[in-house]
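Missing here is one protein chain; the remaining ones are kept as they sit in the complex.
Right after this comes subunit A.
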Amino acid sequence: MRKILEKQLKNLHEDFAKMGFDVASAIQQATNAFENNDEDLAQKVIDNDQNINEQEIYLERKAAQVMALQQPVASDLRILVTILKASSDLERIGDHAVSVARAGLRIKKEKKNKIIEEVIGDMSRHAYGMLKQIIHAYVENDEHLARDVAISDRKTDEYLKKIRKEAFRAMQNDSEFISSGTEYIVAASHIERIGDYVTNVAEWIVYTNTGRIIELG
């Protein structure tokens, strides 16, 4: 009986990590699409979101099934609760990646500000790095790494502040920047939310390890 549960937990663990890598790749592609005005790549991110949503539904259904049939307790139950909750966080990150890609599509015909776009690129790469690390922390069940990743979310907030400031300044100086400036702020806000959801995942990794539900960041 125990063997079945262990196999099912292992499968869910791998499926969750796979979903994490897919979402990370969505962020990476959305960043590239935004920076290079690559319409095809942006569309790919948008189309692929359906696949990410389906992975979340699959994980939720499977986790609920294991709970009902195997009635796990203690650390096994905490692993399942984490998968249930953190898969929703991953799904939301996927949605924000789509929003970044869409902002990139809208901005294509507008007047650009290369300096701000570079900062957005850096911010997005930072969020991508956070997600990759948090998936690593999940796979290795590394509570300390999870906490470090949550701390590094401060940098995302700083990026947002900087981008808002620069965008407002550009918009004040040149009214032709208003459309693109607004999109820069929208994109940066979406990336900032990605950092928050990565922090949520970090909190669930701490829960798996300790049974304590805490607020990081």
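Here are some notes:
The rule is simple: a contact is a pair of C-beta atoms (placed from the backbone, for glycine too) under 8 Å apart; a residue touches a chain by one contact, two chains touch by 3 or more; residues count from 1.
Keep in mind that, in the parts below, contacts and distances are computed from a predicted model.
Missing chain, UniProt protein name: "Phosphate ABC transporter ATP-binding protein", from among "Sulfur carrier protein ThiS", "cytochrome-c oxidase", "Rubredoxin" or "Phosphate ABC transporter ATP-binding protein". Contact with the omitted chain, checked across A:13, A:44 or A:78, is made by A:78. Looking at subunit A, the residues touching the absent chain are 1-2, 5, 71-78, 210-212.
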